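The chains shown are only part of the set, and none of them has been moved.
Going in written order, the chains are labelled A and B, and every chain counts its residues from 1.
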Amino acid sequence: MLDVVQTPLKSLIARRRPGYTLEAPFYTSPQILQTDLDLIFGHHWIYVGVEPDVPEPGDVMVVDIGANSVLIVRDDDLGVKAFHNVCRHRGARLVHEPKTTVGNLVCGYHQWTYNLEGKLVHADHMGKDFDPGCHGLKPVHLRSLAGLLFICLSDDPPADFDEMAAVMTPYIAPHDIANCKVIHQSDLIELGNWKLTMENNRECYHCSANHPELTIPLFAYGFGFSPDSVDETELKQAQRYEQMVCDLGAQWEADGLPSREVDRLDDMVTGYRTQRLPIDRDGESQTIDTKVASKKLLGQFTNSKLGGLSFWTQPNSWHHFMSDHIVTFSVIPLDAERTLLRTKWLVHKDAVEGVDYDLENVIGVWVATNDQDGTLVGWAQAGARSQAYEPGPYSPYTEMLVDKFCNWYIGRLNALLPR
Amino acid sequence: MLDVVQTPLKSLIARRRPGYTLEAPFYTSPQILQTDLDLIFGHHWIYVGVEPDVPEPGDVMVVDIGANSVLIVRDDDLGVKAFHNVCRHRGARLVHEPKTTVGNLVCGYHQWTYNLEGKLVHADHMGKDFDPGCHGLKPVHLRSLAGLLFICLSDDPPADFDEMAAVMTPYIAPHDIANCKVIHQSDLIELGNWKLTMENNRECYHCSANHPELTIPLFAYGFGFSPDSVDETELKQAQRYEQMVCDLGAQWEADGLPSREVDRLDDMVTGYRTQRLPIDRDGESQTIDTKVASKKLLGQFTNSKLGGLSFWTQPNSWHHFMSDHIVTFSVIPLDAERTLLRTKWLVHKDAVEGVDYDLENVIGVWVATNDQDGTLVGWAQAGARSQAYEPGPYSPYTEMLVDKFCNWYIGRLNALLPR
């Protein structure tokens, strides 16, 4: 293992074998995790939350990515801005709570005071030669895609976000995130590298044996299957489901809801994929009984059977939009072997708990599924540490999207590593 | 200290002063610990447990050594085999409990299924081009020495294991491990480098002041003493004990129980030492009252006064075999400053707790002694971190075996480090 760790990163990248898992150091090396933070999380659009996280002027949310702490702020003009959470005087962190509401952003150390646009408006004892104009909060690039908030820590963010936004806005906008509220957030620490968390999300080969709750609303072979590996009954179900995808998809499109698959996972800098798929068992939503969990449908919806619109982005998010609620996931590395999976559940902002929805019913499927996935990620991490680990083959029938994640990752490292 | 840490390992090896403790980085440096895991624990026969740990077909024990996890499996032909605990698909760890019993070895992630010989017998969705024959579990070399299990993580294990086995089998076989059972295991984490745990085991200079329980059955000067350091009473006791070693040794040999000292600690790759010594106070076993703790004697024994047969191996084990029970110890590094000491106690498999033996009586002496040794190892580790630490002199009368451990260790590093 000592040998492999010492293999230069460029060699590891060059010898990556398509269709196979990555070599062990990509999952275990603290140095490569630092490179991931610098090049992947530091130079791409990172999904961090939703506009309803900061609904009112002065609302602030703190997002930590590696050693960086970022403030997401709703300003007085109802815009959303992002700043580094670092005072320009002695460098102290400004905001300490995950969410708060402020008039100005005041550093607790020496009371340097910034307004919601990040401008330094007050600093005592600095004398006449001091120029407050040079000491505003440092901005962070932020974009809202129909209410989903993405930041980029680089001064030069990838330009193709606009292309993704142009395609995706018609899919997502009908779910009307702006008029939603976050009713629950879970922060789960998985004991594995962030790429194992992502790889786990990009296939359902593991679903049938591990996710009893999720496989009620989600058809387990939605990501594909090998005809040799299913029996006749399963094959018939798959054919029936395929027919539903065609029929319902055509109907949704006709109703003005874009639904067909778009897959740009490994051929864009801002890689993404989307598709609206039927809820199985003739259902409505990702719940245990497959029925809507919130009576107050989102946006202008009147039809509860809108399936599940899924949206996956590289490097760190996925989202499921139903007629009644939204579940949205962001993945943040903590260190080489620990990852934060942050999940938020949204319903219509006017829905009333206990009347329109039952919280446990809204969150039940994904709380259970996340927990199961966390265990699987831990098993994969433990194995990757072994000298016996070597890249294994992805199923060409069910793990194609995992392979695309690795393609994208290796390609981006290759493009961004200094020559 | 910065200087010393940066001294190249080869220089540290070259300037090792015989008769003195090692230089500090051997005890404190994470880099040298990694080298120890690679070269010492990765290329020698490591003692991991006993056949009674996996008595029946399908019984599995997991042993972790550094980042490696190894499955010890009893197969359907009653053989014992070892495999890396890593699925060949996505690399997940297969077995998570320390011990379990299985029909096949099934990966929990995607249900790849291996039989007890490690062959991949089932993998869904992989398509027709996939060759299961190339995806069996990776084997690990395993040998049983009269029931003591040793593994070697290298593809090319030291050949002189056979020589040791030829000498040692007649010593150990009469204690009939195959017909024993493990009645207790303790996993003690000592706050010191694994070499300090080993050095502590290889002398009894510290016994008289630190081990009130052990020095009842164990004669404190069994490893030697300086005549200048004992009073007349002690000298007489030593002479009396020496006579017992002669007399009882001759008798045991005559009864077909090999007992004389063999010391190959530092002149073989698979270094070892053995000797059968009398229990002090005319006793029978390593217990507080020096009497046998289990009425059901081992093997075909009818005489309870068989002393204690000790067996020490480089780099990581020691064992005490009495007429009624066996205590066996393995040492596994956790990191540069933490070490796992795993102790197992065995009695005849037909002995009944509460009838033939009292558990606390069997384990009492060594539970107390391990605990005391753990404290001493922690003190030594704390001192080794200091800039004031420098190699100190071993007693030429009581610490010769510690010196031999260091000789063996330095010699093996020297032989295995790349030129």
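The definition used in the following text is that a residue touches a chain if its C-beta (ideal position, glycine included) is under 8 Å from a C-beta of that chain, and two chains touch if they have at least 3 such contacts.
Owing to the predicted nature of the structure, the values given are computational and were not obtained by experimental measurement.
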With 2 chains placed, the number the full structure-file assembly comprises: 3
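Here, only the chains that are shown with their structure count from here on.
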Rotational angle, Cα trace of chain A fitted to chain B, multiple of 5°: 120
Whole-Å separation of chain centres (CA-atom averages), chain A against chain B: 48
Chain A partner contacts - residues on chain B that touch it in the complex: 34-35, 38, 42, 67-69, 84-94, 96, 108-111, 124-128, 130, 135, 138, 153
Residue ranges of chain A in contact with chain B within the complex: 1-2, 21, 24, 28, 199, 205-206, 209-210, 225-226, 228-229, 376, 379-380, 382-390, 392-393, 395-398
